[in-house]
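Removed from the display is one protein chain of the complex; every other protein chain stays in position.
Labels run A and B following the written order; every chain starts at residue 1.
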Amino acid sequence: MSAKHHRLSRRAFLKSAAATGIAAVAAEVHARGKDAPIPDASEVTDPKAYENVFTACDMCFNRCAVIARVNGEGQDRKILKLDPNPKCSKSRGMLCARGNAGVALINSPDRLTRPLLRTGPRGGNLWRPISWEEALDRTAQAMREIGARYSRCGMLFTAGADTQSRFVHRFAEAYGSFNITSHESLCLLSVNRAFMDTFGEVPQVDLLHCDHIVMLGANRFESLVMPDSADLMQAVRRGAKLVVLDPRCTKTAEAAAEWHAIRPGTDLAFLLALCRVILEEDLYDRAWIESNTHGLEALRAHVASCTPAWAEQETGIKAAHIVRAARELAAAAPRAVVYPGRRSSDYEDSTQIRRGFAVVNALLANFDRPGGLMSTPAVKLRDIPFEAPWFDDNPADRVDAGRVPLLFNDEGSFVLTRDAVLSGQPYPVKGWFIYKTNPMGTAPDREKTAAMMRSLDFIVSVDIMMSDTAFMSDIVLPAPCYLERDDPLFVLQGGPAGPCILTRNRVVPPPGECRPVFDVVKALAGKLDIGNAFDFTLHELRERQLESFPGLKTTLEEDGVFEPSPALYGLKKGRPYKTPSGRIELYSTLYQQKGLDPLPVYTPPAAVPADSFVLVAGRTACITQTQSQNNRLLAEFAGTNTLWIHPAAAARLGIGNGDEVTVRSSVGTEHLRAELTKGIRPDTVYMHSGFGALASGPGLAAGTGASIAALFESAYDALCGNAALHTTRVTVQRREGAA
Amino acid sequence: MNSGKSLPETRSVSGMVIDASRCIDCKACLVSCKVANGVPAGQSRNWIKTENPGLDALTSGFVKPRVRYQPGGCMQCADAPCLNACPTGATYRTPEDGVIHVDKGLCIGCGNCIQACPYGARFRHARQNVADKCDFCAPRRARGLMPACVDTCITKARTFGPLDAATRAAAKRFAEEGAPPVTKLVRIEPPAYETGPKLLYVNDTAPRNWPAYPEQPLPVRIMTGPPGRMLFAASGASLFAVLLMGITQFRERRMHPHSASEQHTDRNASGLCPEQSEDGAERRDSGLRPKTGRKGETP
Partner (left out) sequence: MRRAVLISLCLLCCILLADLSFAVEGNTRKGKFLYRKNCRSCHGVSASDLSPLSKTQAAWKAAAASHESIPCVKDWPQLSAGDRADIFSYLYAFAADSPTPAKCD
């Protein structure tokens, strides 16, 4: 009995309804509602009504290559699906849950669509929509006043990880401010500093060809990095051994051969003990070490007292396992790594801790070789240069300069900058231009960030939704999301996949009056008489960039990605490393010159009081901190966060699974539900980042779960100023009056 | 009612070969499917099952956790309980690829198929109010694209295609990657019922014994059980009886033209048959009137 011949079907009725516009009206009514349907790709059966647009994801920093499947024109244009671009080696032809969920940005009721002017107090959520002309005039006027009354450095510029952030930096330079920060001093600054000071550059990791991986704290099967996450699974399936050290049992720990629940803050003790075993038992490639490294004997002397027994006392990991770990690593070398990790905003000596990571890697002789750390091949795109002006009445340096010895000039330290703003020392900073980043949601000590914002004369935020930071601003400017704009070309390093060049092509038009930040800073520059810094269009910049390689333009048009395919290993070719000694510095000449410990010295973490816990944070494959909030598709899988707590610790506190609890640190109090699990140390508690938003609106995120920013205390790394989050201690109690 | 047992064993039958050991429960396949197929919030055409033995087994100072993830979806069964349960034929199989579809125009929303499926692979679509299920992304395949879950997977745990080709492709890829070879394909089936799934797992997977025996819904059981058979038998018998009556009447007419079978069609205004007159003139004998019928009475 064939079912295909019946014509009187529901589908036929719907089609006729659409023809009369009924369905269209119904769809419009629904589109702004909370449960607006995601466009249904299955409804479009005509292959001709379906177009491909090359772009790159922006749901996290990875920027995986994407092919958008699109249908329709103009305001009816709809994205049916975001698919991976199989031709991009770096993204391994995949697209994660968040990448797929990008379509939910398009019809989201939380999208900003018009410039807004604050009418009540900061954070009072009273807004008046204004025209772009008024918004830009007010912003330019405020910036002029701040420059005149204080100095050009009186304006702070903070731009997130975005392909258009370079225009915010250019604008800041043209305006004349040195005070530029990003999210990096809340994240990866320490590991970058440490590896740069050891190897002269920040390396990629070749997990694809690695045989033995020790991963401390990193969680590659949930905190996705491409190609690392895909390559790690392939390596494990091939027989590579993965050993995970983490206070909690993450999905990466689940896939590992061994999970050691290391005491938080003791990684360096473990690593120094590894060095001792490798050196004492002569488990290293003597010839390679002697010709490539500097300071072997100093290291040997330094780790003489770092015995496995000593490390056991510190870490809680049995000495026999530490010895075995060293031997297994060395046996697999050079196809062995201590994974450098990325987020290293953990302790006040995080740079020195990561130096420990770097030094063990150096002893494994894995640099610039398959299965080890990779020197990055240089891939440069042509640019439109510009000359930064000089203002004699400017202060001498960044407002956070001089507080730590190894500050990155282009990054600074958000935590130190905030302190400087609040104290007014060494000079006043009174204005803030924020693009695509949310310090209220991710910087430690949210109350302090709020105080900082309240102390400023003027704040303008450019964003796609009302983040907590935009919520506290004076003017909010609506930006198109990544699917709604063209972008300049950009280079991504891909480790063993090699580098690639991608760009973004606008897939659908932006809603309302959204304008990309390029247009915003260009217009502001014009009003501030620094328009010469932006005397080009985005299209002209792209054309200039497309001249960088033969075939770049046509390959991008046909494939959506260009892979220059340079050599990936053996890049050093005997050339000196970019360090003072010209070698890999086990012993850091630079640190010695600056009066810092040239070899990493272990500092035990502060003891955890009996009634307290170490608070650690992380995420899942469906979360990108606060950026992925308010996404209807992701909310099904990551709708809120819970407090992970060991059953024994919970029992002592009378807390049952699912009970509401109150978590208190010295800077804040949050409430959320407890999740009892043996997959965490009894002295540690954990929550996902990205929840507990303050900003209210039609979206899903307001008030859901607890905010890590409200709880974390603002310590910072003594060398580079990276935030140090895991020094925070919290108490946990069953919530009073809770069900 | 269709019988699912009639599937020809064609080697072009489409299938999915999954290496569950690669699954990291990232939910990419769930979101990808949802977007590609317009699945409403809170519902899903596919799933990821978990087997977590717990962390009690602390061996020698460290833990070897063995949480297993199992991505799955409609098994496109060779012997499909949903096909058997569908009263309208809305659920049907395309012979060229062996994929089972729902014709939403024919579906009356009875819910039989949802009950019948031992895998829980079907659901009532919250907006359309008809049955919904995985069809290996038929609209995408029509455009030369892979099913959404296959395409998007971070660890490339899924291979799709004509089942034997998909198996060979998976085995080849594993060999190139240095992964353990494909030594067998595992079926997840209910006890005592070979559904013949076309979504197969490489080497091993867990959990294994979760599908229940596919109990057909009550109306289906009635209609296909003894009461149903009796009903059909009775219907058949009635039909036969009517046919027999018809044949007998037909034969009578042929043997006896102008018989009483024509009389009752021509009553005049007084209600009397035309051959009757009010003065009681003699009527023809139809042979059907009772012999003892009184004058003027119709039988």
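Basically, a contact is a pair of C-beta atoms (placed from the backbone, for glycine too) under 8 Å apart; a residue touches a chain by one contact, two chains touch by 3 or more.
Remember, predicted model here, so these are calculated numbers, not experimental data.
Colleague: Of the chains you can see, which ones touch the chain that is left out?
Modeller: A
Colleague: If I consider the whole complex, including the chain that's not displayed, which of A:Pro576, A:Gly639 or A:Gly656 touches that chain?
Modeller: Looking across A:Pro576, A:Gly639 or A:Gly656, the contact with the absent chain belongs to A:Pro576.
Colleague: Touching the hidden chain in the complete assembly: which of A:Arg98, A:His183 or A:Arg485 does that?
Modeller: A:His183
Colleague: In the full complex, which residues of chain A touch the absent chain?
Modeller: Residues of chain A in contact with the hidden chain: 61, 63, 161-163, 165, 178, 182-184, 187-188, 192, 196-197, 200-202, 376, 387-390, 396-397, 408-411, 490, 492-493, 576, 578-580, 582, 593.
As a working rule, only the chains that are shown with their structure count from here on.
Colleague: Roughly how far is chain A from chain B, going centre to centre by Cα mean, in whole Å?
Modeller: The mean C-alpha positions of chain A and chain B differ by 48 Å.
Colleague: If we count contacts the way the header does, which residues on chain A are in touch with chain B in the complex?
Modeller: Against chain B, the touching part of chain A is residues 1-4, 6, 8-12, 35, 37-45, 47, 50, 80-84, 92-97, 99-101, 103, 221-222, 224, 229-230, 233-234, 237-239, 249, 251, 253-261, 317-318, 320-321, 621-622, 632-634, 636-637, 677-679.
Colleague: Contact residues on chain B for chain A in the complex?
Modeller: Residues of chain B touching chain A: 2, 19, 21-22, 24-28, 30-32, 34-38, 40-42, 54-56, 61-67, 88-90, 92, 103-106, 127-128, 130, 139-140, 142-143, 145, 148, 151-156, 174, 177-180.
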